[in-house]
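Input: a single structure, listed below in C-alpha cells.
Apart from one protein chain that is not included, each protein chain of the complex appears where it belongs.
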Amino acid sequence: MTTTHPCRSDISLCPLGTKSAPERELVCIFGTGDLGRSLGQRLLQTGYRVVYGSRRPHSCDPLPQGAQVMSHTEAAQLATVVIACVHREHYDFLEAAAPQLKGKVLVDVSNNSEKGLYPESNAEYLQSLLPEVSVVKAFNTISAWSLQNGSSDAHRQVYLCGDSADAKQAVRELATSLGLSVLDRGCLSAAREVEDFPLQLFPQWRLPLCLATGLTAFFFFYLLTRDVIYAYVEKDKDISFRIMVSLANKVFPIVSLIMLSLCYLPGVLAAFIQLYRGTKYRRFPDWLDRWMLCRKQLGLLALGLAFLHVLYTLLIPIRYYVRYKIAENVVSVIRENRTTVFDTTVAWRSDSYLSMGILGFVLFVLLGITSLPSISNALSWREFSFVQSKLGHLTLFFCTLHTYLYGWDRFLRPSTYKWWTPPGYMLCLVVPSVVLVLKLLILLPCMDRSLGRIRQGWERRGPEGEGTKPLMA
Amino acid sequence: MTTTHPCRSDISLCPLGTKSAPERELVCIFGTGDLGRSLGQRLLQTGYRVVYGSRRPHSCDPLPQGAQVMSHTEAAQLATVVIACVHREHYDFLEAAAPQLKGKVLVDVSNNSEKGLYPESNAEYLQSLLPEVSVVKAFNTISAWSLQNGSSDAHRQVYLCGDSADAKQAVRELATSLGLSVLDRGCLSAAREVEDFPLQLFPQWRLPLCLATGLTAFFFFYLLTRDVIYAYVEKDKDISFRIMVSLANKVFPIVSLIMLSLCYLPGVLAAFIQLYRGTKYRRFPDWLDRWMLCRKQLGLLALGLAFLHVLYTLLIPIRYYVRYKIAENVVSVIRENRTTVFDTTVAWRSDSYLSMGILGFVLFVLLGITSLPSISNALSWREFSFVQSKLGHLTLFFCTLHTYLYGWDRFLRPSTYKWWTPPGYMLCLVVPSVVLVLKLLILLPCMDRSLGRIRQGWERRGPEGEGTKPLMA
Partner (left out) sequence: MTTTHPCRSDISLCPLGTKSAPERELVCIFGTGDLGRSLGQRLLQTGYRVVYGSRRPHSCDPLPQGAQVMSHTEAAQLATVVIACVHREHYDFLEAAAPQLKGKVLVDVSNNSEKGLYPESNAEYLQSLLPEVSVVKAFNTISAWSLQNGSSDAHRQVYLCGDSADAKQAVRELATSLGLSVLDRGCLSAAREVEDFPLQLFPQWRLPLCLATGLTAFFFFYLLTRDVIYAYVEKDKDISFRIMVSLANKVFPIVSLIMLSLCYLPGVLAAFIQLYRGTKYRRFPDWLDRWMLCRKQLGLLALGLAFLHVLYTLLIPIRYYVRYKIAENVVSVIRENRTTVFDTTVAWRSDSYLSMGILGFVLFVLLGITSLPSISNALSWREFSFVQSKLGHLTLFFCTLHTYLYGWDRFLRPSTYKWWTPPGYMLCLVVPSVVLVLKLLILLPCMDRSLGRIRQGWERRGPEGEGTKPLMA
C-alpha cells in the first residue's frame, strides 16, 4: 500500500484514522505531462493516493514523490475517478482501456489551441468514444503553475459539466478538497463553452474597444481636416507636425469624455424606463442590458485616454514648437515695442479650467482604483454604489466643466467655426451635458422618491403577489 | 424525485452515490426575487435540490432549471432548511406557514434600505413572529450578482448569527459548500449589527476624512489671509485668481505632509509607551488604539493629496500667469538692459528640492500600491512590516527634506513673516520633524534592543507566567 508520504505513519489515532479514511481515496491520472504531474502532486498534498497511467511506465519523466506509475489498464482498474490529462489527438489509446474504465468517472481536462478546431467539444467526443463511462469536463481552466504554488493569487475557478450528477458530485468533492471553487455548468453539452473559457480574449472589452477605436478614428480625421488641412488649403501653411501631439491631445480627451458619459448614460436611461413602467420587475431591452454590462470597461478605457491626455498636456512646455512660439512672441513684443497687459479674467479662467481638469482626473483615478477586484470586494454594497454612482457623476461633472471652461467664450466667436464645422470639444460636450441634465432631473425629490420606492420592490399597479417581492441585492 | 439537472443520472457509483447522498439535501427558498433566484441556482449548481415557495407558484418569473415551485406551506414541509428571501414588510405571510416551519431552520437574508428604520433587527422580529422556528441571520452581505457569476472577485464573506448552535451549523455547512467563507457573530441579538454591514459607508474613513477636511479648511483660510488678503490690504493688489492653483498647491502638500506624519506618529508613541511600561501585554489607551486602526486611511488620503500636489506643480508652466511673468521678466531684463547671472547654489538647491520631492512621491506611491489587499496578502509578515515601517519612514524623511529645501534660507528672512505669521510650510514641518526625531531615538541601539525584547514577550517585572507568553503574530 502506498502511503501519501515517505514518512512514518505508525501512529494511529482511531477517531482521526476513521474520519480521514474516506479522504484517503485513490485517484488515477492518465498522462504524465505538466498538468498531470501538478494535479498528482496537489492531490498527494491534499491526502489522496495517486497512481499514474502511462504508455511507458518505466521510462517517463520524474513524477511526484509518493505516486505510483503503471500501465493505463492497471491504473484504471484501481480508481473510481480517472483524470485524463491527454491531448485530444491521443484519445485513441483511452479506448484501449475502455473495459477497465467502464462505469467509472473520467475527467477530461483537455484544451484546444484555438476555437472551433473540431465539430464537437473534446469532452463530448470522449464520451462518444467511451459510452459506458461518465465523462466530466473539469480543471481545464486551471494551470499547472497555479496548482504547483497553490498561492492565493491563482486562478481557482473550476467549471464543471457532465451528464451524470453523481460523477459531477465526485469531481466537485475532489476539486473542493484541492481548495478550488467549483461552478457547475450543467450537462456535457456545455463542454464546448467550458473549453472555450481559456481561449477567450477579453469578450466584454470587444464592444467598448470598437467604440473607442471608432470615435478616435472619426475625431482624428475630423480634426485633421479642420486644423491641418484647413491651414494648408486656406492659409497655405504646413502644420502637419502638429499631428503627433497637438492633434492627439485633442482627440484623446474628446473621446475620453464621450466614453465617460456613455458609461453613465445607460444608468440614467434605466432609471427613466423604470419610472415610466412603474416597476423594476420587467426586463430591460437587450441593447440596454448589454450596454450596462460593459460600463466598467467603457469607464476604464475612458480613464486610459484621460491619462494619455494628462501626459500629453504636461509635456506641452517641453515641446520644441511651444518653446519656439514663446521665445518668438517675447522677441516680437520687444522688437515691435509692444506692451503686454495682464488680464485677471484670463488668469481666473485658465487656472480654474486647469483645476477642474486636475480634480476630475484625480477623482477618475480614484474610480479606477476602486474598480480593482481586490478593492471592490472589500467594499460593502452601499460603499460600492456610492463610489461608482455619486463620485462617478461628480467626475463627469468636473470633466464637463473643464471642457466648458476650455471653450469659454469661443462658442460665440464665428472664427471658431472653420468651414462651418464646430470644433471637437463642442461636439464632445453634447452627450455629457445630456447625461448630467437627465441625472439632475432624477435627483429632483419627487422623481427620487418614487424611484426609490420602485427599487424597493414597490409596483405601481396593485399589491397582488407582494409575497414574492424580491430583495434589493 | 427531482434530479438537480435534466440529464441522465443512470450511472450509479456506489461509493460516490452514498458519499454524495447527504450533500444532495433539499433546500426551500421563499421568494422568487433576484437573490432568491440566484441562491437557488447556486445551490443547484452545488448539488442541492431546491424547491421554491411562492404565493403564485404558477405565475412567477422564470426560475433556475431543475427547481420546483409550490405554495409556501407545501415547500416548507419538504425541507429542514428554509431561506426567506423576502422583505420585512412581507413577513406576515411567513406566519401562515408557521406550523410547517415548526422546529426547522429559517434563514433570514433581508436587509433594510437604511439604518434604524425599525426598533429591532429583522431577524429578531422574525424570531418573535415564529418562536418555534430557529431563525438564523445569514447571506445578507452577499449580492445576487456575485452569486450568479461566482467569480473569485465577489464579496464572499457571510456573517452568521442565531441562537441555535445546530441551526447555525446547518447554515454554515450550506454556505461553505457554496464556496462562501463563514464568520459566526454569535447570538441572534447580533443580527442588528450584521444587518448594518451592507449599509455602512466607510466607517474607518470617517475620522481621517474629517481630519483632512479640517486641516484643509484651516490652511486654506490661513493662506488666503497671508497671501491674497495681505496683498490686497497692504499692497492693494488683486491676486485673487491665485486661489484656484497657487493656493491649492500650497494647501494640498501641507495637509498631505501633516497627515503622512500623523500616520507614523502613533507607532512611535506606542513604542515609547511600551518602553516606559516595560511590557507589551497592557492595552494601549483607547484613543491610541483608534488612531492606530486608521493609519492606513490616513496614509492613503495623504497620498491622494500628494498626487494633487504633483499634478498642480507639473501644470505650473502651462499657466497663463506663469507664462506672462516669464515673458514680462525677459522683456524687463532687456528694456532695463540688466544682466542676469547664473547662481550655481540656487541651481543645486532647486534641483535637489525637486529630486527629493520626486523620490518621496515615488516611494509614497509604492507604499500605496503595497497597501492594496491583493498585494499585502502576498507579502510575508516581515515583508509587510519592512515596507510599511522602513519605506514609510524613508518616505516621510524625503518629503520632510523636500519641504525644508523648499524653505531654504527663507526661515531667517523677516520678509517671510507677513503680519507676523509664519508661512504654511513652516507650520506643516513641526509634526514630521517630531516624528522623525522620535523615530531616530527609537533606532538608537539601546532603545532598539530593549524594545525588541519587549515585543518578543519579555517583561521587565519578573518571569512569572512565562508559560503563557504569546507569539509575535
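Going in written order, the chains are labelled A and B, and every chain counts its residues from 1.
The rule we apply is simple: contacts are C-beta pairs under 8 Å (C-beta built on N, C-alpha and C of every residue); 3 or more make two chains touch, one makes a residue touch a chain.
Please read all numbers here as calculations on a predicted model, not as lab measurements.
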Touching the absent chain when the full complex is considered, from A:Leu372, A:Leu394 or A:Leu427: A:Leu372
Contact residue for the chain not shown (choose from A:Glu234, A:Glu328, A:Asp343 or A:Asp448): A:Glu328
Per the touch definition above, residue among B:Phe93, B:Trp145, B:Tyr230 or B:Phe386 touching the missing chain: B:Phe386
Residue touching the undisplayed chain, where the options are B:Cys187, B:Ala217 or B:Val437: B:Cys187
Residues in chain B touching the chain absent from view: 22, 80, 103-105, 134, 151-153, 155-157, 162-170, 172-173, 176, 181-184, 186-188, 281, 310, 313-314, 316-317, 326, 329-330, 333-334, 340, 342, 344, 346-348, 350-352, 354-355, 358-359, 361-362, 365-366, 372-383, 386, 452, 456-457, 464-473
Contact footprint on chain A, counting only the chain that is left out: 3-13, 15-17, 19-20, 23-24, 31-38, 44-47, 54-56, 59-61, 65, 72, 85-87, 89-90, 93, 109-111, 113, 141-144, 150-156, 177, 179, 197-202, 238, 240-242, 244-245, 248, 304, 307-308, 311-312, 314-315, 317-321, 323-324, 326-328, 330-331, 334-335, 372-374, 377-378
